[in-house]
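Some notes on the structure that comes next.
Missing here: one protein chain of the complex. Every other protein chain is in place.
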Amino acid sequence: MAKVPVQLTLNGTERAEFIDGGLTLLNALRDRFGDTSPKGGCHQGTCGACSVIVDGDLKLSCLTLAETCNGAHVETTAGLAADGIQHPLQRAFLDGFAAQCGFCTPGMIMAAKALLARVPNPSRDDVVEAISGNICRCTGYEPIIQAILSAARSNSQNAA
Amino acid sequence: MGLTLQSFPAVAEAGAALTAADSRYLGGGTLAVRATNEGDVSFSTLVRVTDPTLGEISVNGSQAHIGASVTMSAITRHPDLAAIAPAARAVGGPAVRNMATVGGNLFAPAPYGDFAVALLALDATVHFSDGTQPIEAFLAIREMLPRGRIVTAVSFTLPPPGTFRFRKVSRVKPKGVSVLTIAAVIGEKDGAISSARIALGCLADRPMRAKAAERALAGKPRTSQGIADALKVSGDGTSPITDAIASGWYRAEVLPVHLKRLLLE
Partner (left out) sequence: MELRKNYFADERKDDLNEIGHSLQRSDVPNHVTGRTAFFADRTFPNLLHLKMVRSPHHHARIRSIDLSEAERHPGVVRILTSKDVPQNLYTILILIQVGPPDEHVLAEGKVRWKGEAVVAVLADSERAANEAAAKVKVDYEVLPAVFDMLEALKPGAPLVNEHHGQNYYRYDSGASRKVRFGDVEKGFAEADFVLEETYHSSPIEQAPTETTGCIVAPEGNDRFTCYTNTQAMFFTLDNASIILQMPGHKLHMVGGTAGGGFGGKVDVTVEPIAILAARLTGRPVSFIYSREEEMQISSPRAAETITIKDGVMKDGRIVARQVTGYTDAGAYSRHSPYGAQKGAAHYPGPYTIPNVWVDTWCVYTNRTPSSAMRGFGVTIADFALEVQMDKLARLIGMDPLEFRFINAYRDGDMKAHRQPTEGAALIECMQEASIAAGWPVAERFMKMSSKRREA
């Protein structure tokens, strides 16, 4: 099968790989770029476990073809901690018992990051809407909602 | 056979590529890529258009023109489209809205396609590179378009303030797949309904109009009593879908309930 070049900036690092035509961004990230933090839970756009940020927008990597991301900046949860320091969202999820099995967590954190980039001080409704495309079967969502609100508060305190 | 993506800068070239029998158009990916992920091997080439004009929104006075590649998110953020933003916001979660396009929504089979329901209520016009078609006629033949004919845009007259109503009913809050979706443009004059155009989602395999209900509303006041006759005939001509979300029977049962709420709110 003909290989196709894909060049992108993954979590701040320029990367290039030859991939099979028609490969999803999810499978390209996991199998070719070595980043398994996005998860494949449904491959149909329902569960949100594969959520990543492409050029600032939250996207479902399972429904995005890797070739369409040439030249794009892709962010995943694996790249969130800078120099080993946890991101406020990671800290909040840790402290708030917002992860149980952990499978939805990387997608959930990306959805939250995309929200806080647009709405630094979200209401509870904003948070609920922001994670409405991400399914969690363990927590019942409340700890996740609280963790995101808490991360937003700590962000605004740091900014002040 | 593997899957191949072909990108074209212009609609005409993409149209030519789409004449191949094993090809399919790629919009935001929420339909076509999902299909391949789920094992659909009926096509092996995906064709897309990179022409940036397909991603443009223009509003001139009361006329709105939305390119086929415009995403639901772009509609929700556009200051001149606030009136219809609820319909775009009803589609999926944020990630889906950043991907799902207006063009794709026109082809989404029930229970999907909430925005197309709104467009049907708005009496939109569907644009191709070589002509236009009223949305109602387009929806009836959407699987039978000649190979290579690509939807490039939709246009419609923005509804006067307060006339556009939209309701998506789902079991999961705040977001879930549609049990049913209703969009309506209701004009009123001197305390009576002067014009009514009602579109239903999930009451057939594609968006359809509730024409009997529209007729029954004409000249009536927008009150419980005034809309009673319309509710009685709201299911006329429907053939509601049965799926994992709801049975056809259930959808038929709750249609008048939600139509009533929509009309009286």
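All chains are identified by letter, namely A and B, in their written order; residue positions are counted from 1 within each chain.
Criterion: a contact is a pair of C-beta atoms (placed from the backbone, for glycine too) under 8 Å apart; a residue touches a chain by one contact, two chains touch by 3 or more.
Computed from a predicted structure; not experimentally measured.
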{"item": "Touch partners, limited to displayed chains, of the chain removed from view", "value": "A, B"}
{"item": "Sole contact to the chain not displayed, among A:I19, A:C69, A:I135 or A:L149", "value": "A:I135"}
{"item": "Among A:S37, A:S61, A:S132 or A:S150, residue touching the chain not depicted", "value": "A:S37"}
{"item": "Selected residue (touches chain absent from view) among A:T105, A:S132 or A:S150", "value": "A:T105"}
{"item": "Residues in subunit B touching the chain absent from view", "value": "1-3, 36, 38-39, 41, 244"}
{"item": "Touch residues of subunit A, complete complex, unshown partner", "value": "1, 20, 22, 30-31, 34-44, 46-47, 49, 76-78, 80-81, 86, 89-90, 93-94, 97, 99-106, 109, 135-138"}
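We adopt the following convention: only the chains that are shown with their structure count from here on.
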{"item": "Separation of subunit A from subunit B, taking each centre as the mean of its C-alpha atoms, in whole Å", "value": "29"}
{"item": "Touching residues on subunit A, where the partner in the complex is subunit B", "value": "1-2, 4, 20-22, 24, 43-45, 48, 51, 57-60, 62-65, 67-68, 111, 114-115, 125, 128-134"}
{"item": "Complex contact set, residues of subunit B against subunit A", "value": "2-5, 7, 26, 28-30, 33-34, 36-38, 46, 48, 73, 92-96, 98-99, 174-175"}
